[in-house]
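Of the protein chains in this complex, one is absent; all others appear in place.
Each chain gets a letter, A and B, in the order it is written, and its residues are counted from 1.
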Amino acid sequence: MAPGLIWLTALMIVPCLLIFVLAFYERGIYGGVDWSILTSENIRRAADWLYVSVFIDSARIAGIATLIALLIGYPAAFAIARAPERLQTPLLFMAILPFWTNYLIRTYAWIVLLNPAGLINGALIHLGIISEPLPILYNEFAVILGLVYNYTPFVVLAIYSSLQRLDPSYAEASRDLGASAFTTFVRIILPLTASGVAAGAVFVFVLSIGNFVTPDLLGGGKLQMIGNLIYDQFLTARDWPFGATLSGLLIALMMLALTAQALAAGRARGEHA
Amino acid sequence: MKLRSLGILFASALSIAAGVMPANAEKIVISNWDGYMPKDMAEKFKAETGIDLEVAVHATNEEIMGKVTASGGQGFDVLFVSSPFAEALNQLGLLSPIDAAKIPNLSNLYPEATQLKHDPGNTFSVPYSWGTTGLCYRSDLVKAEPTSWNDLLNPSDDLKGKITMLATDRWLMAAGFLANGMSVNTTDQASLDKVRDQLVATKKSLLAYDDTTFYSKLVSGEASLVHAWDGWCNYGIAENDKIKYVVPKEGSDLWVDTMVITKASANPEGAAKFINFVLKAENGKWVAENIMYKTPNKAGMDSLDKATLEKYPNMAIAPADLLKFEQLRDLGAGMKAFSKTVSEIMAAK
Partner (left out) sequence: MPRFLTVHLGATYAFLYMPILVLMVLSFNKAGLPTAWGGFSLEWYGKLATNPKILASAWNSVIVACVSTAIATTIGTLLALGVERSKPSAARDALLFAPMIIPDIVLAIALLSFFTLVKFTLGLQSIILAHVVFNIAFVCAVVRARLKSFDWSLTEASRDLGAGAFTTFWRITLPLILPAVIAAALLAFTLSVDEFIIAYFTAGAGQSSTTLPMQIYAMIRFGVTPEINAMATIVMLVSFVLVLTAQRLNRGRIPGA
C-alpha cells in the first residue's frame, strides 16, 4: 500500500496544493498571479449563476452518458464473462482496441458519420426511412454519443472484472428454486456486481464531466461543459486563480458525492455480513 | 517500495537513452506549430551555423503560453506565438530583448513590419507571418456575395445553419466589435454586453464554432459562409476555386505571428542566429508558397510567383493596407470581464 500512497502524495497532493492555494489570490494583470492580495473574491465570482448553470448542465450531460454507457456496457460485459474462458481475454482486448487510435481522429471519423451528408444520414435516406437529414451533429446528441462511445469500454472492463468471478451456481440455484430470470438477475447477479457497476459509473461520469474535446468538436463548441470552462480559465483567460477556484469546487462536490456513495455502500455491506 | 524504485530506475534509464545529446554540441530548442516552417530547416540551419536545432510542437498559443508560464520557459530558446501572447510573455518578464545588431536580416522585413503597434521597433518580437480575419465563402452556394460582418452575424434565412464562427475568444468577439465599429480591444462592460447579446443571437443560426476545420466544411458544402483567417481560407481555395475570401467593409484585425526569445534561453546567441536564419528571403517565400500565409518578409514576398497571387488574391493585400487594421492586444486588467462575457456566449442556449 505504501508505494501507492507515497506516489500519490508526492506527485498529486503536493503539486496540486501549489495550484489550489492560488484560489485565494488575484489574477495578475498580464495573466500571472498577484501575490500581494489575499482574497475571497474568486469564491464570490464562482457563485455566479453562469458557472452554477454550467455545473448543472455538465452533470446532467455526464449523467445521461453514464446511464447509457451502463446500459450498453453491462450486458456486453455479462456476455463476455459468459463466453468460453479462452475467448474472454481476446474479447476484452477487442473491446478496447479501437481506443488505441487517437481521440482526435476517432472524433473526426464520427463527424464523417454524423454530418448531414454523412454515412448515417445517407444510408437512412437511401433506405427511405427518413427524407430529410437528421440533425445529429453539433448538438447535445452528438456530445452524448461521443462520450458514450469513448467511455463504454471502460464500463465493460470494470463490470467484467467484478462479474468474472461470479459463480454460475448462484444463478442456477436461484433458478432451481423457481425464481424468474428477471428476479434472479435483480436479486442475485446485480448486487454481486454492484461494485463493478459503481466503478464503471464513476469512470464514465468523471471522465465525461472533465472532457473538453468532445463538446468542442462534436458539439461544435456550442455546449459549454465544466471541463471546457476550467480549461479556458487556465489557458485562454489565463486566470489561474479563478481556474483553481472552479476546479476546487468541482473536486469538493465530486468528493462529497463519491465518499457518501462509498460510505453508504460500505454500510450496506456491513449490514449484510 | 522495491517496485517503485525499480520503476524510477527504469524511467530514468529511459530518459538517458532518449534525451542525451553530445555534451559539446551547441543547440537551440524552439517550439512551433507543426508544419509551420520548412521540413529541412534543421539540416540547413545546422549546415550554415553548426548549431543543432531541436523542434518541439505546440497545438495552440494558449498551450505554449501556459507551459512557459508554469515553467518559466526552461528548456526553450525561441517560441512562435501570436502577437498578443508575445506581448503578455514580455509583460510577465519571460522574454529576452531582441538585439537588432545580431539579426541583420531584419532588413528583409517591410518597413511596416517594424512599426507594429504591439512592439514598435521589434524590441522583443520579430514578425513571421501576418494577415487578416474575414469571411470565407462558397460563391456558388450564397445568394449574395457577403460584404459585411452583419452578413455573418445576422445571416439571411438561406444561410441559417450554414455558417461557422471562430471559437477562439479574441477573434470571436472581434467579429462583433468590428460589426459595431468598435475597437477589437474593447473591454468596457456596456459594449461587451451589447456584443454578447448579438453573438448569442447569432449562435442560434450557427452550424458550429470552429477554428480548425472550417475550410473543409466549405469544401464539403456543410457550410456556405465561415469566419476565417485569410491563410486558412486559402486551403479551401486550393481545393475548390468557388471558394472566395473577403475582408468585410467594416474592416478586420491585423493578426501577426511572431518569434520571441525566452529569458530562460541557455543559448541566446544561437537563438538570434536562428531568427536571422528564418528571416532569409527563401524562408519567407516558403511560408507564402506552402502554407499560403502572407509574410512580412519583403524579400520573400517579392520573389513570389505571380500565379500564386492571382489564385489567392488575399495574399496580395499590401502591407500599408494591413497596417490600417487594428491588432489584437493583450487586454491586461480588462481580461476578466472579457472572459466572463465569452463564457456567457459559450454557455448560452
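Going forward, a contact is a pair of C-beta atoms (placed from the backbone, for glycine too) under 8 Å apart; a residue touches a chain by one contact, two chains touch by 3 or more.
Small disclaimer: the values here were computed from a predicted structure and weren't measured.
For the chain missing from the display, the contacting residue among A:Y25, A:Y51 or A:Y149 is A:Y149, taking the whole complex into account.
Considering A:A46, A:I72, A:I125 or A:A179, the position touching the chain not shown turns out to be A:I72 (whole complex).
Counting over the whole complex, chain A has residues 1, 3-5, 7-9, 11-16, 18-19, 72-73, 75-76, 78-80, 82-83, 85-106, 108-113, 119, 149, 152-154, 156-158, 160-162, 164-166, 192, 195-196, 198-199, 202-203, 206-207, 210, 227, 230-231, 234-235, 240, 243-244, 247, 250-251, 254-255, 258-259, 262-263, 266, 269 touching the chain that is not drawn. For chain B, the residues touching the absent chain in the complete assembly are 3-4, 7, 10-12, 14-15, 18-19, 29, 31, 33-36, 54-59, 63, 66-67, 70-72, 74-76, 212, 216-217, 219-220, 222, 235, 239, 291.
Assume only the chains that are shown with their structure count from here on.
The residues of chain B lying in touch with chain A in their complex are 1, 3-4, 60, 62-63, 65-66, 69, 88, 91-92, 164, 167-169, 203, 206-210, 213, 220-222, 330, 332-333, 335-336, 339-340, 342-344, 346-347. Residues of chain A that touch chain B in their complex: 2-3, 6-7, 27-32, 48, 50-51, 53-54, 57, 108, 115-117, 138, 216, 220-222, 224, 228-229, 232-239, 242.
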